[in-house]
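One protein chain omitted, others in place.
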Amino acid sequence: MANIILQIAGGIMLLSLVLSLYRFFSSGTLVNRVIAFDTMTIISISLIAMITHYSGRTIYIDVALIYGLLSFLGVVVVARYLEKSL
Amino acid sequence: METIALITSFVLILIGLYGILSQKNILKMIVGFSLFDTGLHVLIVTVGYIRGGTAPILDQVTGTSNVSDKIVDPIPQALVLTAIVIGLGVTALMLAYALKMYQEKQSLDIRDFKELKW
Amino acid sequence: METLKIIGAIITLIGSLFLLLGSIGLIRMPDVFTRIQAGTKASTLGTLLSLLGLGIIYFDMAGKIFLLIVFILITNPVSSHMLARAAHFIGVKKADLTVVDKLEEKGKNHETKNSAK
Partner (left out) sequence: MNLLILITLSVIMLVMAVTAVVHKKLTVAVLATGVVSLMASVMYLLMAAPDVAMTEAAIGSGLSTIIFFYVLNKIRKAK
């Protein structure tokens, strides 16, 4: 029972990953694409946590730990680049 | 499962090669090189994958007896781990050269640099 | 034990529904600032809920998951704040429905300081 619910949750996460890809290609300014990139990083952190459950190794959560610590750097650099103060 | 990853990595390598060969802008060529690098890393990791194996880190799941039946091959992973870091160094070196070339001629087009032709 | 697992799975399902809401908001919202709000706030809540559900299922990961929740709560609003600030300063067009812009009213002082530098 719990496994089936968790698989449905993983499917919904994949669907939202694909839906946020739509914003990358429509409406051309750079800020919109950076928003899509930011949302995709956040979604993939929880996708990594779900892969931890599917493969049954609890050590995979360390990857999500590293990613949650470092993923905001890219977005901050793009924001400073847009603000012309890098 | 390995087949899909192999096809993906091969197409990625081809896209990167097309980007290196067809673009005129130097920075776009470096982007193509970066894609080529990523595809090559995925290819090497996929070659080391064994169906049904888990990560080669010992804990309660793998146990300590007959470990080699349960884990994947750790050698390609160690090779790729080195290759990623070296790839970052190569990319940074290429970007530094591109910056120097831009300061020399005020242009990023590869057709403006004719001194190296013979 | 089984009921605890089902409770954790349902919390994870609610979290993934919030992630789906976040990306639907990313498509439907009219301008940049509302898109930043939808894409960051809903996604942060969704990630926190799904990690919390996994922490209920696996008790031995609970320490690492607590650390991960703290990291996400610190880093994620920082990035979206920087992005919204940059989008405001480069003059991204706002939607017609915008009623108040406090940074615009307060921003004369800041802009003169920026241009003097």
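A, B and C are the chain letters, set down in written order, and residue numbers restart from 1 in every chain.
Simple rule for what comes next: a residue touches a chain if its C-beta (ideal position, glycine included) is under 8 Å from a C-beta of that chain, and two chains touch if they have at least 3 such contacts.
A quick note: this is a predicted structure, and the numbers were derived from the prediction, not measured.
The undisplayed chain touches these shown chains across the complete complex, A, B. Residues 7, 10-11, 14, 17-18, 21, 24-25, 30, 33-34, 37, 40-41, 44, 47-48, 51, 54-55, 57, 59-60, 62-63, 66-67, 70-71, 73-74, 77-78, 81, 86 are the ones on chain A that touch the missing chain.
Residues 1, 4-5, 7-8, 11-12, 15-16, 18-19, 22-23, 25, 27-28, 31-32, 34-35, 38, 41-42, 45-46, 48-49, 53-57, 71-72, 77, 80-81, 84-85, 88, 91-92, 95, 98-99, 102-103, 106, 108 are the ones on chain B that touch the missing chain.
Note that in this section only the chains that are shown with their structure count from here on.
Note: centroid distance chain A to chain B, computed from Cα atoms, is 21 Å.
One inter-chain figure worth recording: chain B and chain C are separated by 32 Å, centre to centre, where each centre is the mean of the chain's CA atoms. Interface of chain B with chain A (complex): residues 54-55, 57, 59, 61. Put simply, chain A touches chain B in their complex at residues 55-57, 59-60. Residues of chain A touching chain C in their complex: 1-3, 5-6, 8-10, 12-13, 15-17, 19-20, 22-23, 29, 31-32, 34-36, 38-39, 42-43, 45-46, 49-50, 52-53, 58, 61-62, 64-65, 68-69, 71-72, 75-76, 78-80, 82-83.
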